[in-house]
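Take a look at subunit A:
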Amino acid sequence: MLEVCDLSAAYGGPDVLSGVSLEVKAGETVAVLGANTAGKTTLLRAISGLVPKARGHIAFEGTALLGRPAHAIPDLGIGHVPEGRHVFPRMSTLDNLLMGAFCHRDARDLTERIERVFKLFPRVKERQTQMAGLMSGGEQQMISIGRALMGTPKLLLLDEPSHGLAPLVVDELHVAIGEINRQGVSVLLVEQNAMLALSVAHRGYVLEAGHVVLSGTSDELSADPGVRRAYLGI
Partner candidate 1 sequence: MGVIQPLSGPNAQFGIGAQRGTELAAEMINAAGGIKALGGAKIKLVAADVPTPNTAAAATQRLISQNGVSAVVGAFVSSTTIAASEVTERAGIPLITFAFADQITSRGYQHVFQVSPKGTVFGEAQFNYATEIAKAGGEKVDKIAILYEDTAYGTAQAKGLRDAAKKAGVEVMLDEAYPLGITDVSPLVNKLRASGAQMAFPVSYLNDSLLIIRALRQQKIDIPVVGGAAGYIIPDFKKGLGDYAEGVLSVAAASGDLIPELAAKYKEKHGSFITHEAIMHAAALDAVAQAMEKAKSSDPQKVRDALATLDYCAGFARGVPGGCIKFDKTGLNTSAFPVMVQWRGDEPVTVYPPQAAKAAPIWRGKPMK
Partner candidate 2 sequence: MRSFLSPGRVALLLFFLAAALLPFFVDPRGHLLRVAAMVLLFAAMAQSWNVVGGLANQISLGHAGFFGLGAYTSTLLFLKLGISPWFGLFAGALVAGSAAALLSIPTFRLKGHYFALATLAFAEVMRVIANSWASLTGGPVGLSIPFMGSQPAYFAFRAVSSYYWIILALLVLVCLVFHLLATGAIGYRLRAVRENENAAEVAGIDTFRVKLTASVISAALTAVCGTVFAQFTFYFDPDSIFALASISVRMAMIAIVGGLGTLAGPILGALFLIPLEEVANALLSSKAAGLSQFAFGVILIAAILIQPRGLMAYWPKKRHPAGSRGA
Partner candidate 3 sequence: MFQALVDGILLGGVYGVIATGLSLVFGVLGVVNFAHAEFLMLGMYVAWFAWRWLGLDPMLGSVLSFIVVFAVGYLVQRTLIERVLKAPPAAQVFLTVGLLIVIENAALMAFGSEFRSVSVPYQVEGYRLGDIFIGAPYLYAFIAAIILAAVLWLYLERSWTGRAIRAVAQDPMASTLVGVDTRRTYALAFGLGVALTAFGGAVILPYITVSPTVGGQFVVLMFTVVVLGGLGSVAGALAGGIVVGVVQSMSTLVFPIQLQNLCLFVIFIAVLALRPQGLIKGA
């Protein structure tokens, strides 16, 4: 479904990604792990067309993505939940969700799509008229994911969804991500929280300083002492 081949990227300075290759198959959840500056976020941004200087090859269902304007990518069926959530702070929850369907603004089933999001995140429904910027981090994360789902993506890019959230909320999200995947959406999940990510994902890649250093199924990676060492130094 998604194929990334020999991807390199830089923001003016030295390469942040160099020669990264990975793939996501239909129906899969794939985790990308790595330390803070390993290049995980850049990888997702490159897929979404936000890194103008990316080189290499990215294909989604056979369509080449590099060189395509960023705003034309969601329409292909890729939803991106950015790091730091990036909800529209001075819009209501409902307007935030509606913006997610911007590519499909003429679609008739908008109410149904909203209902589906509400079903996934009942808490969002309770607070649908509130300004998104005033809500808690967890709620914002749910809005951000819900917004991406409004575009009925085939592939969902999730960038650090558990970042800075309380454990209970992380649990909730974790369940939701599994549910989304079960509904047939492929997921590419970037996480620092390695164990959480691997517990949801089928497979995973470990990035270090812009390179893929390890890859394998979730079980393989969970058992790998290298992963533990990379995170805790033990």
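Inclusion criterion for the candidates: all candidates are chains of the complex that A comes from, given by their letters.
Details
The rule we apply is simple: a residue touches a chain if its C-beta (ideal position, glycine included) is under 8 Å from a C-beta of that chain, and two chains touch if they have at least 3 such contacts; residues count from 1.
Quick caveat, the model's predicted, so the values are computed rather than measured.
For subunit A, the touching candidate in this complex is 3, chosen from 1, 2 or 3.
Partner candidate 3 is touched in their complex by these residues of subunit A: 48-50, 69-75, 79-80, 82, 86-91, 95, 98-103, 105, 147-148, 150-151.
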